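Removed: one protein chain of the complex. Kept in place: all other protein chains.
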Amino acid sequence: MFQGMLIYGLINSVILALVTLGFNLTFGISGVANFGYGGLYILAGYTIWILFNLLKIPYLVAIVLSILFTAFIGGLMYRFILLRLRGLTNLEVIASLAVGVIILEMFRVAGFIGFEYTLPGFISGSVPIGETLVDAQRLFIVGIGMVLALFLWIFTRYTKTGLAFRGIAQEERTALVLGINSDKMATLSVAFGSGLAAIAAAVILPLGIIAGEGGYTVLLNAVAVCIVGGLGSPGGAVVASFIIGYAQTFTATYLGSHWTMIVSLLAIILILVIKPSGLYGKQKEIEEKV
Amino acid sequence: MKDNGPFLQVSNLSKRFGGVQAVDSVSFELRQGEMLGIIGPNGSGKTTLINLITGFYKPNAGKVLYQGKDITGLMPYKIADLGIVRTFQMVRPFYQLPAFKNLIIPLYSPRVKRLAGGKYGDRDAIAIDLLEEVGFERESLVPYKITSALPHGYLKKMELARSIAMRPELVILDELFSGLSMAELASMLPIIEKMISEGITIIMVEHRLKELFRIANRVIVLNHGTKIAEDIPKDVMKSEEVKKAYLGTEVT
Amino acid sequence: MKPAIGMKYRKERIDRGIKARTEDIFALLSFREMLYLLAPRAILLLAVFITPLFLGMYGKKVLINTAVFALLAMSWDFLISVGMVSLGQALFFGVGAYIAGILNDSLKWSPLFTIPIATLGGGAICSILLAPVLRLRGVYFAMVTLAMPLMLMRIIEATKIFGGTEGLHGLAPLPGVWLELYLSLGMVIAVLFFLRRLINTDYGLVLSGIRDNDRSVLSSGINIYWYKMQAVFVASAIGAFAGAFMTHAYMFVGMPAFELDYSILPIAAGVVGGTGTFAGSMLGAFILVTLSEILRGVGGVRIVFYSVFLVIFIVVLPEGIFHYLQRKYHQFERWVKVEE
Partner (left out) sequence: MKQKVILMVGFFVLGIFFTFPHSAYAQLKPGEPVILGVTAPFAAQLESADALKVATMALEEINAKGGVSIKGVKHPLKIESQDTRDILPGVPVSEALLAVEKVILEKKAHAIAVGPSRSEAFLASMDLAAKYKVPMMACHSMTPVVAKKISEEYNKYKYVFRVGINSMHMAGIVTGMAAFLNKEFGFKKAYLMVQDVLWSRASSAFVESWLQKEGWEVLGKDFFPTGASDFSASLMKAKSTGAQVVIPMFDMPEAGILLKQRNAMKVQAVTAGNIVELAHPEAWKMFGDQIEGCLNTIYEAGNIPVKAMPKTLIFHEAFRKRWGREITIQHGVAPAYDSVYILAAAIERAGSVDPDALVIALEKTDYAGVNGRMRFDKNHEIVYGVNPNETAVNIGFQWQKPGKRVIVYPETVAEGKIQLPPGMKPVK
């Protein structure tokens, strides 16, 4: 029982971390709070489904295509909508949220509801760990999560684009002086984040079904985790997702699952009351604005 | 004026940001009515020191005693309420409002009400008088001008007026002179001298050493968050360490 | 009119003479200038109080909903002008709605008492709830305000208090549609003028000071957290009234009173109409609800269209419709050749 809690808690946490990755990255780099994130996540899911089930494209190819497609859409959204609202945070949030809603509702109206909209996943069957059975897909997710984290770590440190990203993230003006086109980079970063959302969708959605509601949940989780972790701090996001992830699983196991939401929200509020700028947020002094 | 021990006593105050030791156990004392200058090259922790005294940062170590009362780590508004008023390097007024409206907020503070015997009085009128005091020509309606139309010098003066409006006992001026023309500076100095003559104690953080040395009784030199010298203006630059610290950085 | 392409032109905006005069010299010179000042307000009042006469029953209902969203939008706008970005208007709404519902359900009090009590009590409760997080800023504050209503909702679901998921039904209705209508609209107007007045007093100046430059407010010996708290009280009281009103208008209160829409729509309204003037966010609410009603015809795709319009609005007029209109009203524009 307790062991099962530990294992499923880990899985749950990794899922949260995966879901958050893209949102966090985008914000960390270009300060764009992409509230269309949930929409893009679901978009990726449906794209895979359509490519795979209707156009009969091999599963892996379908996934790759949908990742690229989602990234492209994300980029477009930034280029043609958010770019015009640079710096107007409220507008940015509302506009991107609206875009997300557009995506979600379009699929709903097109009749994409029901259980048949589910992805096969990569591995079926289940592996016994101790006395608890864990289905392989979940273990697979954990694997992917780690790989992705590692990849990002290398990417932001050793590739030209990655370094440019960090440049923008740290000091936009200087980056401009160094001839880094911050608009282009921001567009890239949003596209990149959307791509990550697609990857998350590809590995996580097989556990459940593809449904609009999922989009909203994903968005809420991503935002919550990011802020608790301290905005734009990848490490913080990971830690936060583990805290929230375990909090949820623990309550689900011992309190019953309609307490999960309460507990995780409570955790968020408490953490923020204690540390007003999130767990690993940069030292915020009184005069700084977020 | 009577001198009952140190007016402000700062004892080995320290503040660390992550790895950086911004202020490293700085101590100094201040007598009432004194005019203390704090200088040092960029990034030597002058502004941080002020933020520590005025409660905007919480110190990692050390004490600040004001008239024998421990004010370490009090909320900024509490400290201001005690009469320690500061100005800011970056002036951020209400650009879209008439100039005198910028003095409303200090005039609205509980301290002013208390000192005025429980009633505020006509804030607008007081504000305009104050601005006139710091050289806003009333007859040419400068105090009524929209703030965004005023030149930089006036904004700095307004900042000074904000501090005076609080009826302060100790005023801390953070780089008040920065970005002022010689003329503007010249018009600014008498105001400060007037404040001193009224018995207001002043701490001044400055880059414009020449002007500072003219009015300060004592100067502290910071470098890398530590106090490297404390002396009367005409001798302070003599110390080798200070020369080294200032080598390469401009001495205006 | 934009002149031919090719030559270098820039747009210059000049205050209309009449504006300058009506602003500075407080003795109005002519009836025309009086009109210039009064026209907008007069038109607003007439529009608000006359249009209901021409609406069918359903139209009235829609207008009432609009009024509710207008109230929420203005309360959001007020928090913004004190520098607090709130994503939780639903918190205010829900708390107010539940207080009214509970009082009416358990103590059988008439709306005459429940609504005022809910308004003030809601304000108090919300201020207490938010007191610990007043020092949070920006998105961090926003996050907490977003989380709180969701959490209260879940708590009600989990603990089954106040009727649990089923809510409280068959509550006392308001004496009639006319009262509903003019109570809500009257409140909208009252709140609008109250806030506009408040923000221009010295007190309001301190509040906007907290938004623009809280350092200098702090260093003026003013306890900004206390002022923020007062602002939250005002905003949440407005929201709570809206909630209590809805409870009685629909004779029902339940978990959905905390739903996300009550947080998102007001923001959208504020954004579309333009923040800082309250009139803007009110206008926004009227535009958006009308839009969504017009779109009812199209059925399922409604929400899609709605969002598309929203995006277009935002991209085309980021300043907000109200600011745009205001500019047109107060200034005339012309293209002048740029000399090189």
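Think of it as A, B and C in the order they're written, each chain with its own count starting at 1.
We adopt the following convention: a contact is a pair of C-beta atoms (placed from the backbone, for glycine too) under 8 Å apart; a residue touches a chain by one contact, two chains touch by 3 or more.
Remember, it's a predicted structure, so these values are computed and weren't measured experimentally.
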item	value
Partners of the unshown chain among those that are drawn	A, C
Omitted-chain contact residue, chosen from C:155, C:205, C:255 or C:282	C:255
Of A:79, A:166 or A:258, the one touching the omitted chain in the full complex	A:258
Selected residue (touches chain absent from view) among C:121, C:167 or C:266	C:167
Touching residues (missing chain, whole complex) on chain A	1, 4-5, 8, 12, 105, 108-109, 111, 113-116, 118, 124-126, 132-133, 135, 207-209, 211, 213-214, 216-217, 249, 252-253, 256-258, 260-261
Touching residues (missing chain, whole complex) on chain C	50, 52-58, 60-62, 65, 154, 157, 165-167, 169-170, 173, 177-178, 246, 250-252, 254-257, 259-262, 264, 296, 299-300, 302-303
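Rule of thumb we're sticking to: only the chains that are shown with their structure count from here on.
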item	value
Furthest chain, CA centroid comparison against chain C	B
Identifier of the chain whose CA centre is least distant from the whole-structure CA centre	C
Between chain C and chain B, distance of the C-alpha-averaged centres to the nearest whole Å	41
Distance from chain B to chain A - Cα centre to Cα centre, in angstrom	47
Multi-chain contact residues (two or more partners), chain C	215, 218
For chain B, residues contacting two or more additional chains	56, 76
Chain B residues within the chain C interface of the complex	54, 56, 75-78, 80-81, 85-86, 88, 92-94, 97, 101, 104-106, 108-111, 123, 162, 166
For the chain A and chain C complex, residues of the former touching the latter	33, 81, 84-85, 88-91, 93-95, 97-99, 101-102, 105-106, 108-109, 216, 220, 223-224, 227, 231, 256, 258-259, 261-262, 265-266, 268-269, 272-273, 276-278, 284, 286-290
Chain C - residues contacting chain A, complex	80, 85, 132-133, 135-140, 143-144, 146-148, 150-151, 154-155, 157-158, 214-215, 218, 260, 264, 267-268, 270-271, 275, 300-301, 303-304, 307-308, 310-311, 314-315, 318
